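Of the protein chains in this complex, all but one are displayed in their positions.
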Amino acid sequence: MADGVKPRVKAPKKAAVGEVVTIKCLISHSMESGQRKDKDGNKIPRSIINRFTCEFNGNSVIDVVMEPAISTNPYFQFDATVPEAGEFKFTWYDDDGSVYEDSKKVAIG
Amino acid sequence: MKLKTITAIAAALFATTAIADEDAELVINGDLEIVTKTAAPAHLSDALDEIMSGWRFRSDGTQAMQMDDFDNPGMAAVDGAAEAWATVEGEKGKSCASCHGDVAESMVGVRAVYPKWNEKAGEVRTLAMQINDCRENQMGAKAYGYTSGDMAAMEALLSVQSRGMPVNVAIDGPVAATWEKGKELYYTRFGQLDLSCANCHEDNYGNMIRADHLSQGQINGFPAYRLKNTKLNTVHDRFKGCVRDTRAETFKPGGAEFIALELYVASRGNGLSVEGPSVRN
Partner (left out) sequence: MDFSRRDTLALGLGAAALTMLPFRVNAAADDAIAAFTGGASVEDGGIDLGAPEIAENGNTVPIDVSAPGATAILLLAAGNPTPGVATYNFGELAGAQSASTRIRLAGTQDVVAIAKMSDGSFKRAAKTVKVTIGGCGG
C-alpha cells in the first residue's frame, strides 16, 4: 500500500428526496506517471490510482478511469442525485492493488 | 511592422487574457472573509501604498481553489497534522494535545504574531523553531526537518487556527536588531543576476518575469501548496529558491539570515489576513 494515502470528501449530511448535490473528493497520492527519471536516468515506474468510483446505496453515480495525466492528489467534483436516505461509498483503486475507501451518510431532511 | 506597433499589439493581446483578477475578494467556505488587500503598514508607507496577498496575482482557477477547504489540496496535509497533534511521540509520552489541548482553542492567534521574541530563550523564534523546541524539549521527540512535509503540515494546521486574523508581528523592542538585519537583506542585491527581493517584489509586482506573474512576495499565505510541486512549501524553502534563482549561493533554511528575513517580510504583510494554507503557482 502506498504511504500516507488519505481521502478527503465533501458531501452534504442532509438532502431532500431527489435533490442533486455536489460532491468534492480529493485523495493524497503522488500519481507517479512513469515519465519521470531518477538521478541515474532510469525511468521511475508508473504507480497511480487508476480508477475512482462513487456509489449511493449500491447504485453507480460515477466511475472514472484514470490515466497518469491526472495530477498528484487527484481531485474530482461531480453531481449526484439523492433518491432516499443512505450512504455514499467512494473507492479508489491503486496500480499496486491497494483499495482506498471512504463513505458519507446522507439523511433526508 | 514597426517595433512599437508589435509591442502595442502584444500588450493588448496580453491584457485581454485573464492572468489574474486583481479585484477579486477571497471568502473561504462562504463565510470566512480574508483581507487580501489593505493599506501598507507604517514602516512601509514610504515604499508602498497598498499591500496585497499573493492570492490576488494568481489566475481565476487558482484563486478558486482556495475558496473551499475541499477544493484546497493543502488541506489534506492539515488533516494529517491534526492526527499528529493528538499522537503521542517521544520519550516523555506526550502529544501536542497533552499540553495544548484542542488545537482550535489553544492555537488561535499564534501564527499571526510569528516570528516573535522568546524571552526565556533570548532569541527571535519562527513558528518552525518553536514547534521543534516543543518537540525536542517538552516531548523528547525528534525535531521535524525545518522544511519537511511534516513541518509544513503542522505549520498549516496552526495557520488555519489564525485564518482571517490580521498578521501582526512586532518590529520593535528586542526584535528590532533582527528586523533591521532582515530589512537590509531584503534590499541587498544577490547573485549573478544582481537582484534584491525589492527589485521584483516592490518595484515590479504585477509585471511578468518571463512566464511568472510577480506578486509582492508576501508570506501571509504560507505554507503554500504550490501547483508546480503539488505539495505544501514553507517560507524558508521559498526564500532558498528565490535567492538561488538570482544565481547566488543561497542561504540555509533555519539559519540566521532567513530568520531575520522572515521576520521582516512577515512585517511587510502586517494587516493582511493569515491565509494559509494557500494555493500558489
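For clarity, chains are labelled A and B in written order, and residue numbers in each chain start from 1.
Everything that follows uses one rule, which is that a residue touches a chain if its C-beta (ideal position, glycine included) is under 8 Å from a C-beta of that chain, and two chains touch if they have at least 3 such contacts.
This one's a predicted model, so the numbers in the text were calculated from it and none came from an experiment.
Novice: Can you work out which residue in B:Glu33, B:Glu50, B:Asp102 or B:Asp212 touches the chain that's missing from view?
Specialist: Counting the whole complex, the residue in contact with the absent chain is B:Asp212.
Novice: Which one touches the absent chain: B:Ala24, B:Cys134 or B:Leu227?
Specialist: Of all options in B:Ala24, B:Cys134 or B:Leu227, contact with the hidden chain holds for B:Leu227.
Novice: Considering the whole complex, not just the chains shown, which residues of chain A touch the missing one?
Specialist: Residues in contact with the chain left out: 20-22, 33, 35, 55-56, 59-72, 74-81, 83.
Novice: Considering the whole complex, not just the chains shown, which residues of chain B touch the missing one?
Specialist: Those residues of chain B that touch the unshown chain are 17-19, 58-62, 64-65, 73, 200, 208-212, 226-230, 238, 240-242, 244-245, 281.
In the analysis below, only the chains that are shown with their structure count from here on.
Novice: Based only on mean CA positions, could you tell me how far chain A sits from chain B in angstrom?
Specialist: Centres of chain A and chain B (C-alpha means) sit 30 Å apart.
Novice: Enumerate the contact residues on chain A facing chain B in the complex.
Specialist: Contact set of chain A toward chain B: 4, 6, 8-10, 24, 26-28, 71-73, 75, 77.
Novice: In their shared complex, at which residues does chain B touch chain A?
Specialist: Residues 68, 70-71, 73, 75-77, 79-80, 230-231.
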